[in-house]
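Heads up, one of the protein chains got dropped from this complex, but the rest are sitting where they should.
Right after this comes chain A.
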Amino acid sequence: TAVNIGYSCKMLTDDMTEVFVVTGHTVLEVREELRKAREKMMDASRSVGNGFSSKEKLSSSKLTSVLEAIAGEYALVINGHSLAHALEADMEVEFLETACACKAVICCRVTPLQKAQVVELVKKYKKGVTLAIGDGANDVNMIKTAHIGVGISGQEGIQAVLASDYSFSQFKFLQRLLLVHGRWSYLRMCKFLCYFFYKNFAFTMVHFWFGFFCGFSAQTVYDQYFITLYNIVYTSLPVLAMGVFDQDVPEQRSMEYPKLYEPGQLNLLFNKREFFICIAQGIYTSVLMFFIPYGVFADATRDDGAQLADYQSFAVTVATSLVIVVSVQIGLDTGFWTAINHFFIWGSLAAYFAILFTMHSDGLFRMFPNQFRFVGNAQNTLAQPTVWLTIALTTVVCIMPVVAFRFLKLDLKPELSDTVRYTQLVRKKQKTQHRCVRRTGRVGSRRSGYAFSHQEGFGELIMSGKNMRLSSLALSSFASRPSTSWIETLWKKKGSEGSGAGSPSGTADKTLKV
């Protein structure tokens, strides 16, 4: 039955070279069966001549190099008895290697404990992230063991839901969880982190530069209240809004182009290199933020001849330029400006000026003269054209290189997400012309899932013509094997299917550049 269900949900296909079934009752039998499976796979690859190399860069697995270069697709079906033997300490690595060399693994009639053990095995030896999805109380163990546990709330009660990290009501939402929400979450997190390090380095390193000019006496450049409120009030909300609302690509496109998921798997958006770039940008900003006002204030007077080069004016100038520069930077980083983003960014700037003028006002000074020493500063300093020109210059010189680099990167080496965004833009312009092209696949969820204990052919017959998406089903095998190869196979299949099924009216050329 397990094999039939495997065929019906397309984990096992007729295209597969072989499906290994492990049903041994003793340790020796199991070991023998696993060994035979491995030999068959290796033989096949040797006969082909090791010409086929799969891109297994993602999982830095302990697969032997031979097993990595297997040709053809294999599947493994193992039942509960055999699994109990296969999971013994001396055989588990073998089992894991064999299983990982296969495209799909079906474990049937397993106990909840064994489910958890399989997950644990994968976690232990493979450097990937595991996801376990289940709907019943027997899946709770597995859900808890995996890195990410997903529970289906539905027929079998909410046990799985209570133990899980994420839960939803239908299996197919796993696709959305990964491709849309998981991806967005990764993107948001990375942008958030980068920006946070940047703004704090820009803020703090100014003190390092000032140390050279104040006798290394640890005098702060800013007013103490600015230091307190900088991270809480002036710069916290915009980055939070970006971390909550940002979307690089709309959800439909995320589902359409699963390859967008790749940067998350490859750790592209926040790794050591990106971190050092953030830090470098922060330090560069701090250098300009300090030395440009230093150059100006080393010898400055007001336009009526009175003092301008005093410490408090310098502090206000540097603080204002800092807030403006980091606000412009978050404006550049935010790719998805909802009304809330607008409100937070402009509001933070407005709040900065409001609080600045309040704290430098006479009333507060009279109440607490030793606390609010900056009385009169905001109105005197910010009324000087020199100060505003200094702030403007600092902003320009800090931001322009960032814009230049980002634009050049976008132009010369666009990522897939940039291309998709551009597509979105182009499509919007051509909306009226392409209205007649209807996208298949969005009409309700009335899909039928049938499981027959026949050959696979019936399933195919019923599925074709319906809006059953290939990608959503194959994803169920995704948990044990995060890799690009299956995505590419998927992509090729979708492409071939699309062209095979014939296109409704529309464009003649089907350029599918990935």
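The rule we apply is simple: contacts are C-beta pairs under 8 Å (C-beta built on N, C-alpha and C of every residue); 3 or more make two chains touch, one makes a residue touch a chain; residues count from 1.
As a working rule, contacts and distances are computed from a predicted model.
J.: Among "Cell cycle control protein", "WD40-repeat-containing domain protein", "magnesium chelatase" or "Centromere protein N", find the name that the UniProt record gives to the complex chain excluded from display.
T.: Matching the unshown chain against "Cell cycle control protein", "WD40-repeat-containing domain protein", "magnesium chelatase" or "Centromere protein N" yields "Cell cycle control protein".
J.: Considering the whole complex, not just the chains shown, which residues of chain A touch the missing one?
T.: Touch with the absent chain occurs at residues 153, 165-169, 173, 176-177, 181, 184, 213-215, 217-220, 245, 247, 251, 257, 292, 294-315, 335-341, 362, 365-366, 369-370, 373, 375-376, 379-380, 384-386, 389-390, 393, 396-397, 400, 403-404, 406-408, 410-412, 414, 419-427, 434, 437, 439, 444-445, 498, 503, 506-507, 509-513.
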